[in-house]
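Heads up, one of the protein chains got dropped from this complex, but the rest are sitting where they should.
Then we have subunit A:
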Amino acid sequence: MMTMTGAELIVRLLEQQGIETIVGIPGGAILPLYDALSQSKTIRHVLARHEQGAGFMAQGMARVTGKPAVCFASSGPGATNLVTAIADARLDSIPLVAITGQVPLAMIGTDAFQEVDIYGMTIPITKHNFLVRSAAELLEVMPHAFRIAMSGRPGPVLVDVPKDVQNQLVTFERLPAPAESDPLPPLDETAIAAAARLIDEAERPVLYLGGGVIHADAAPLAVTLAEQTSMPTTMTLMALGAMPVDHPLSLGMLGMHGARHTNFALQEADLLVCVGARFDDRAIGKASQFCPEAKVIHIDIDRAELGKIRRPDVAIHGDVKAVLQALLPRVRAQLRKRWLSHVAGLKSRFPLVLEGREDPRSHYGLVQAVAKALDDEAVVVTDVGQHQMWVAQAYPLRRPRQWLTSGGLGTMGFGLPAAIGAALAEPQRTVVCFTGDGSLKMNIQEMATLAEEGGNVKIVLMNNQSLGLVYQQQNLFYGKRVIASNYRRPTDFVKIAEGFGLEALDLDRSEHPEADLAAILRRPGPALIHCSIERERFVYPMVPPGAANTEMIEG
């Protein structure tokens, strides 16, 4: 028999689950858990500067490894500060286990100091959540939390643990086994056969890959399917890297800021094979006019996605990898010469124009200069805004899990902490974090964490002195009535970075920007690279609000 406190039990179960790094911030209601953590020999704690930063660092770890990552926060404001990072994980299906301290059981509901109902608050933004009422419950709750986070469609799970439960003694015979993923759903052979038939018969099929392909480690199979059947392939923002962007069948990203030829090819498709994607409004534009001539095959692990936006002709509920494996031997290998040459024609008539790509101090040029200095082993993280779209358009992504971005929730402030998390989980890689001046300011305090941990994170700041995407929309769609989108006073980001203890390079003052950039990117350790970008640089092409994907505007 073993006897230990609830807090010690949590730490033991985390160790047993293989957790090596936890990010968090302590506070009154979670001190027993931190006390127990201090005795762990295998778990290292990284102290964030804001709980939202802790949540996004955990996300960064989970996004590069595909395994659940853990963050800690105290009750009340500590817990509410996690909320944005949890919601972000939900929308992008990231496995996360957030553990929060709570006021003692008897004080719950009394407006005690630093009490919030984080359980109630996180119901709609978690895959599942728990309020633990006894230390003995932890024996079940902790493995469940991990199992739920990583099974099926991954997602965040919150475990709220009152302080007295952390201190309570529990006696038990043996530790429960570490959590494993639930078994995959059975293969729907009938639907798979029907899908194979549709693919064989199609003349103008397009493969449409979503983040589910990355989560299921199915990218190589998806590429094989595309090659075997001559299917031009488009990726959502979340799926970038699934097929190398310079693969001859790649159409790049679709949607609001995709290339014109991509959206035109989709318009003409007679079959859309949607794999692990969810017909998000930023990807498909006006739903009723998306791929109007296409039959749809929809493959997803989450049954609630099938038919949510577009009714599929063949719906396949299942693990994307398992379904593709079963599908591949059933589809005929064929070379669709006419369709491929038509798509090639669209590509040459409506190419993605990367204006100023030769100038490393322009928006596209900077992205490409960074890419040129690094190889495919680097991790590319973004914040949210114009820079995010420029990187999505111009960075040659070629590897699953190379690309970390806040897609569904679109959270400014995601970039820096997510990049730190990626560097914590995979210290051998260079992690480059493209950001904007608006986004960086939203979690800039994590520069302190970065300096302390010394992760190999290069922050590439595109500074246009504004909330650029808002400024762009006010100019294009609100009669140039610009309000609250420009910063009137410049910030000296180089000084700030140096103040936090980071190396800094100001490309504005550099005489050899390309060489200086390459040098700092290749030197290990954290750094900020600052570059001013003209405010009048907008993201193009663009699907205007409420329009179909084929009605894109250019600058």
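Of note:
Criterion: a residue touches a chain if its C-beta (ideal position, glycine included) is under 8 Å from a C-beta of that chain, and two chains touch if they have at least 3 such contacts; residues count from 1.
Here, contacts and distances are computed from a predicted model.
Only one chain is not pictured, and the protein name UniProt records for it, out of "Acyl carrier protein", "Carbohydrate ABC transporter membrane protein 2 (CUT1 family)", "acetolactate synthase" or "Autoinducer 2 import system permease protein LsrC", is "acetolactate synthase".
Note that of A:139, A:223, A:249 or A:470, the residue touching the chain absent from this view is A:470. When the full complex is taken into account, the listed residue touching the unshown chain is A:287, out of A:287, A:482 or A:553.
In the complete complex, the hidden chain is touched by one of A:106, A:193 or A:304, namely A:304. Subunit A meets the missing chain through residues 119-120, 123-124, 127-129, 131, 148, 281, 286-288, 302-304, 306-308, 410, 469-470, 473, 477, 545-546.
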